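One structure below.
Here the complex is missing one protein chain, while the rest keep their positions.
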Amino acid sequence: MLFDVQVRPHGEWTVVSVVGDVDLASTPRLRSTIAAVVRSRSPRVVLDFGGVDFLDSSGLGVLLGALRRVRAADGVLRVVVAAPHVRRVFELTGLDTIFELYGDLEAALVEPLQAAPGAAPGATSEVEAGA
Amino acid sequence: MLFDVQVRPHGEWTVVSVVGDVDLASTPRLRSTIAAVVRSRSPRVVLDFGGVDFLDSSGLGVLLGALRRVRAADGVLRVVVAAPHVRRVFELTGLDTIFELYGDLEAALVEPLQAAPGAAPGATSEVEAGA
Amino acid sequence: MTREIVLEIPARADYLGLARQVVAAAAAIQPRVRDERIEDLRIAVSEATTNAIEAHAHLGSDERILIRCNLGDDRIDVEVLDRGGGFDPGEVESAPAAEDPDRLEWERGLGLPLMLGLADETSIEATDGGTAVRLTVFRPGPAH
Partner (left out) sequence: MTREIVLEIPARADYLGLARQVVAAAAAIQPRVRDERIEDLRIAVSEATTNAIEAHAHLGSDERILIRCNLGDDRIDVEVLDRGGGFDPGEVESAPAAEDPDRLEWERGLGLPLMLGLADETSIEATDGGTAVRLTVFRPGPAH
């Protein structure tokens, strides 16, 4: 079964690109790759699932763990989801409200960072500087 | 399972284009399409298997029947085969020596008609006229 | 004439992709089933098979998992059968709601909700000797 995960820096972001099926067979590798990225690099991570045709609950579990680690490091996690049935899995579990989902990598990389919760509009750059 | 067969005239030729898997499930339709073409149109037929990913012995059987019909009508049958494993099925059964196989449709349509067996070189146009 | 397809696979994660392919290919034999519904079924069956594989792993069992696809005129039923230790579906703790700050502590427990959301009908019969999960997708037709 096809599965590959690649890591590359992009400006202040680290892009983790996944291709193939995300299931119980591939999540161990995905989990350890993400953990290594969060440990050693910028905690601004884009998980690019644009090349993912299948994502199951074990993949969602890995994403929840990733979001926890990234938040603990005061970072940001964005997730790119293209296939409608992959997005559907987020929606059915309510996780589309937890994750910042983007339709393509470009959109995930250009969107400005959100203000911290409670921060006034315009505080964005301060938050960025403090990250 | 994907299977489709389309018939269209091309100059003096009739092109029968097949897409999908040729097996016991699809050969009945292929057989009757070819029979109808040979009955009602020019007996110069190109069978385009360029879009065929799978061809089995039942498909070869249909081709043998088609060649018999076309020859009985003093016609010509050319077969376009692209995928190496489809060509391999012809080779393993020795049928690559019976059929005129071409790598693409273009090649099958431009190649001049062969002289009839035993005819002197240059007799081609005579044979064509007599067909 | 019965239109049942039975697949038996080793209880290992590398066979999940095969199970999904069989379900998708089986469902595609029936016309009238829309691609999104095949996709739904593919995901639901993969979840059920994942649980079956984990149940066998838990017991250290070498036995294989059985997947039966029944192509009916107005429905596709897929049954996933394991010989794991079973469980009580009513007792499964569910994850906190998405807004709950503790939500991120829960990486598991999403399989059953997904199955329930994706299939038109889900039934689970579990005993000490194993579990049978039946997932149904209806084919659109005059009645649906």
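Per-chain residue numbering starts at 1, and chain names A, B and C are given in the order in which the chains are listed.
Please note the rule applied: contacts are C-beta pairs under 8 Å (C-beta built on N, C-alpha and C of every residue); 3 or more make two chains touch, one makes a residue touch a chain.
Just so it is clear, the model here is predicted, and its values are computed rather than measured.
Of the listed positions B:7, B:64, B:82 or B:113, the one in contact with the omitted chain in the full complex is B:64. Here one chain is not drawn; of C:26, C:76, C:95 or C:112, the residue touching it is C:26. Although one chain is not displayed, its contacts with chain B can still be listed: residues 1, 21, 23-25, 54, 56-58, 60-62, 64-65, 67-68, 71, 84-85, 88-89, 92-95, 97-98.
Although one chain is not drawn, its touching partners on chain C can still be listed: residues 1-10, 12, 14-15, 17-18, 21-22, 25-26, 29, 62, 64.
In the analysis below, only the chains that are shown with their structure count from here on.
Each chain gets a centre from the mean of its Cα atoms; for chain A and chain C, those two points are 27 Å apart.
Distance between chain B and chain C, defined via averaged C-alpha coordinates, is recorded as 46 Å. Centroids of chain A and chain B (each the mean of its C-alpha atoms) stand 53 Å apart. Taken residue by residue, chain C touches two or more other chains at no position, since every residue touches fewer.
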